[in-house]
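Missing here is one protein chain; the remaining ones are kept as they sit in the complex.
For reference, chains read A, B and C in written order, and residue numbers begin at 1 within each chain.
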Amino acid sequence: MTHAFQPVLERIAQEIGALADRGRPADYIPALAAVDPGAFGMAVAELDGTVHGVGEWRRPFSAQSLTKVFTLALVLAEEGDALWEHVGREPSGNPFNSLVQLEYENGIPRNPFINAGALVVTDRLHRLTGDASGRLLRFLREESGDDRLGSDRDVAASEAEHGDRNAALAHFMASYGNITTPVPVLLREYFRQCAIEASCADLAVATGFLARHGLRADGSRLLSRSRAKQVNAVMLTCGTYDAAGEFAHRVGLPGKSGVGGGIVAVVPGTCTLCVWSPGLDARGNSVAGVAALDRFTTLTGLSVF
Amino acid sequence: MTHAFQPVLERIAQEIGALADRGRPADYIPALAAVDPGAFGMAVAELDGTVHGVGEWRRPFSAQSLTKVFTLALVLAEEGDALWEHVGREPSGNPFNSLVQLEYENGIPRNPFINAGALVVTDRLHRLTGDASGRLLRFLREESGDDRLGSDRDVAASEAEHGDRNAALAHFMASYGNITTPVPVLLREYFRQCAIEASCADLAVATGFLARHGLRADGSRLLSRSRAKQVNAVMLTCGTYDAAGEFAHRVGLPGKSGVGGGIVAVVPGTCTLCVWSPGLDARGNSVAGVAALDRFTTLTGLSVF
Amino acid sequence: MTHAFQPVLERIAQEIGALADRGRPADYIPALAAVDPGAFGMAVAELDGTVHGVGEWRRPFSAQSLTKVFTLALVLAEEGDALWEHVGREPSGNPFNSLVQLEYENGIPRNPFINAGALVVTDRLHRLTGDASGRLLRFLREESGDDRLGSDRDVAASEAEHGDRNAALAHFMASYGNITTPVPVLLREYFRQCAIEASCADLAVATGFLARHGLRADGSRLLSRSRAKQVNAVMLTCGTYDAAGEFAHRVGLPGKSGVGGGIVAVVPGTCTLCVWSPGLDARGNSVAGVAALDRFTTLTGLSVF
Partner (left out) sequence: MTHAFQPVLERIAQEIGALADRGRPADYIPALAAVDPGAFGMAVAELDGTVHGVGEWRRPFSAQSLTKVFTLALVLAEEGDALWEHVGREPSGNPFNSLVQLEYENGIPRNPFINAGALVVTDRLHRLTGDASGRLLRFLREESGDDRLGSDRDVAASEAEHGDRNAALAHFMASYGNITTPVPVLLREYFRQCAIEASCADLAVATGFLARHGLRADGSRLLSRSRAKQVNAVMLTCGTYDAAGEFAHRVGLPGKSGVGGGIVAVVPGTCTLCVWSPGLDARGNSVAGVAALDRFTTLTGLSVF
C-alpha cells in the first residue's frame, strides 16, 4: 500500500497551527524552558529511508527520553534477555520518576522507560561498551546519516546540576546491587544521552529499524524480528509515562515521548514518525505532538488496532 | 491474505500437549478448582464468522473476566465517553484487585479490567438497562448464535459466598459516590456475569466485532471504528492483570484473560481467537493459553507489532 | 500531691473562650454537623471519683471513637493477649480509615484505634459476649453511675446510612478471615457504640480505671497493672489519628479523641480528664479540646514526660 504522506503532513500542520492550548515547555532546567512553545515539526520516514517533513522538521531539539529507545535496542542487541533480570517490562502505573514502586520491587525498575529503568539500561550499556553515550551517538549518526548530531554540553551540565532525583534513584538501586557503574560516572553518561540534539528527520529515520522488524538502515540486522517486536511492545505499553493507556487509546501506535517535546512512533512494516513541539501536558507529553499523531492515524487509518 | 488456520491450530495443540508445567486452576471457589488442569481448547474465528478449532473448543467453561470486554463494549455503545469520567484507561501496575491504587485515586479505578473497574462498568450498564447481566447474555447469544449460552447458578452463588473482596471494593467506591446501584444488587449482577459459561467457539465468534472495527455479526454497527480501536487498546495495555507488558511482549495482540483459564485475543482486520486451559500462572493467566497464543503469532506472523 | 483542679479548669475555660479559630464540626453525618462549634466543656475526675468541671461538662455529646478505649479494655479483660493476633499496636502513619496499610499487612489493622482496628475489637467483643454494644453500655453506666447514658438511634442510623467506608473495611478484613461476625451485624454493633451519648463528667469518671492501674470504680480489678499500662501506651502512640506525635508533643498524656469533638486523657496515678468542643482540625481532633489539654498540662505540670 502506498501512502501519500506529504499532503497528510501538511494538513496536520495546518490543523495544529489552529490548536489553542499548546501546553508548557519543561522548566526543570533553563535550557529547555527557553524554547518557543509554538514550535512544531513532524517527519515520516518510509522503510527505504525516504523522509517527508513539515514545519521545523530539520531543526535539532533536545531528544531527552527519546534516546531511551535506542539505548534499550543496543543493550538487547548485545546481551539479549539477560537485561530482563535487571529491569521489568510492565507499565509503571505511577509518574515516571517514582521511587515508591522501586522500593516495593527491591530495586528492579518496572520498565526501561521510567528514569530508574533507563539508568539501569545505561548501566548495562556502559558495562558492555565502556562508553555508553559514545556508543549511542555513533549508532544515531550511522542510522540517521547525520554526522553533526551530538550531545549539548550546556544541557548535560544543567541536567547534572538539577540531577538530585536521578542521583537518588541511582544510589537507591546501587544499594540493591542493581547498578554497578560508579554513580557519578553513570549519571554523566545518562545526562549526555539525554542532552543529545537531533531533528525530527534524524530521529524518524533512526527509528526505522523498528518498522523494518530489526534491520538497520544498511540492511544488516540489529535485532531479531522477535526482539524488534518486543521493543515496540514496550513502547506501546510504557512509552508515554503515566499516559500509555490514553496514548494507545488516541494514537494506537508504539511511541516514546521526551520532555524536550519530541515523540517517536512506529507503524510496523510501514513507516516511522517523529513529531516535535515543546509544550507539554501535565503528564509530560507534547500536547501538539500527541494531537498530530492522533490526526495522523485517523487520516491514514494506520494504527496497530 | 489467506491464513490456513486449521493446520496451525493442530500444530499448536500438539506442542501444548508436550508442555510440562501447566500451572494450577484458580481455587478461590470450589467450582473452578474442580476442573482438569490438562484441558485445552482453542478456536479462531474469521471475519465472516467461519470458525476453526482444536481440542475442547466446543466445551463451555467459566468465562469469568472475559465477559468484561463485552460489558465494556455495551456501555461504550450506550453512553460513549461519559464512561471515562468513572473509570480510567491506564494500566494498573498492581495486582488486579488492589485497593491501594483506588484509594490514591479517590475511588476512580485505573481501568475497566481490574475488578474495581469492572464493577463500575457493571454499575453503568445496570443503570442504563436495568438488567446488566441479562443484557450481556442476550448480546453474547446473538453474536455467538448459541442460545444455550447461560450463567451457572452454582458458580454465581459460590462467587457471592467468597465475595468479601469485591464487596469491599464496591462499598469503597460507593463511599466516593462512584457507584450508585445498591451494593448487593450490583454484586449479584457482577457475579452472574462472571459465572457465564461459553465455549472457545462462542467467545472467539462473539469477539468478532473487535476485528471488524465495530461491526456486529449481522453487519450492524455496535461501535464506531475509533471506539473499537479504543477497546483493543485497553485490552492490549490492561487485559492480562499485572502481566500486560509481558503479554504484549510475547504475544503482541490485544487480549483479555480470565481466572477460568480463558483468553480472548484480536488480530484487527483479520480474526479473533479464544483459547482455554484452566491452569494459571502466578499472575492469574492461563499458562497453556499464553503459550498457545505466543506460538500462534510466531507461526502466522500475525502480531500488531 | 494535691491539685486544686477547679481554679485551673476555670482559667482554661476563660482562655479557650478567647480562642479565635475553633475548627469545624464533623459533617459526614447531619446529626454531628448540627452542633454549635462554640460549645465547650471539661471535667477532671480524681482517683476516688470526685469530679470537677467547667462549661457544658454535664451535657451529653456523641462519644464516637472515645468508646474505642472502653471496648479495647473489655476485650483485653476477657481474652488478654489473644487479641494481639488480630490487631497490631503500632501507630498507623496514615489517616484513620486508610485501606492501604491494611492491604500491605494482610488484613491485620495497625492498632485498635483506627477504624479497621476498632471493627476487629468489636468483632472480638461480639464473639465473646454476643452483645458488644450492650456490654459496652452496661460498663459505661456502671463506671459513670449514670443510668440514662445510652446510644442515640438517629445517630446510629445516620452512621449506617453513610457507612460504605466502614463496610468496605469490614468486608476487606473478612476476606482475610480476620472478621467472622456477619458484616451487617458487626456494623450495627459498631455504629451503636459510636452513637453513644455521654457527658464529660461521665467519660472522665468512666476512664478512671486507667489512672487507677486497672481498678474499677467499685475497687474490683478490670485489668492487671501491666494491661492498664498497655492501654495507656496505645492511647499515647495511637489515640489521636495521624496526630499522635503532635499530641504527645503538646499535651504529653495518653489520650483518645473522637469526631464528636471529645477527648479523654489520663494522668496515671493522679486523675482522668474529658474535654469536649465539636470544632475539629484537619486531622479530626477537637481544636479547643487539644488547646485545653495543652494548657492543663502546662498549668499543672502534669505530663508523663
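Note that contacts are C-beta pairs under 8 Å (C-beta built on N, C-alpha and C of every residue); 3 or more make two chains touch, one makes a residue touch a chain.
All figures in this text were calculated on a predicted structure; none of them were measured in a lab.
Undergrad: Which of the displayed chains are touched by the chain that has been omitted?
TA: Looking at the entire complex, the absent chain's contacts are A, C.
Undergrad: For the full complex, which residue in A:Leu169, A:Ala211, A:Cys271 or A:Val290 touches the chain that was left out?
TA: A:Leu169
Undergrad: Among C:Ala244, C:Val259, C:Leu273 or C:Ala291, which one is in touch with the chain left out?
TA: That would be C:Ala244, which touches the missing chain.
Undergrad: If the hidden chain were put back, which of C:Gly23, C:Pro91, C:Gly208 or C:Gly260 would touch it?
TA: With C:Gly23, C:Pro91, C:Gly208 or C:Gly260 as choices, the missing chain is touched by C:Pro91.
Undergrad: Extract the touching residues of subunit C with respect to the undisplayed chain.
TA: Residues 88-94, 101, 110-111, 226, 228-230, 232-234, 236-238, 242-246, 248-249, 252, 254, 268, 298, 303-305 of subunit C touch the chain that is not shown.
Undergrad: When the complex is taken as a whole, what residues of subunit A touch the one chain not shown?
TA: Given the touch definition above, subunit A has residues 98-100, 102-104, 164-165, 167-172, 174-175, 183 touching the missing chain.
Just so we're on the same page, only the chains that are shown with their structure count from here on.
Undergrad: Quick check on the contact network: minimum steps from subunit A to subunit C?
TA: Each step joins two touching chains, and the minimum needed here is 2.
Undergrad: Specify the chain with the shortest distance from its C-alpha centroid to the centroid of every protein C-alpha atom present.
TA: B
Undergrad: Return the distance between the CA-based centres of subunit A and subunit C, expressed in whole Å.
TA: 55
Undergrad: Roughly how many whole angstrom separate the Cα centroids of subunit A and subunit B?
TA: Here the centre of subunit B sits 32 Å away from the centre of subunit A.
Undergrad: Using mean C-alpha positions as chain centres, tell me how far subunit B is from subunit C in Å, no decimals.
TA: Computed value for the inter-centroid distance: 48 Å.
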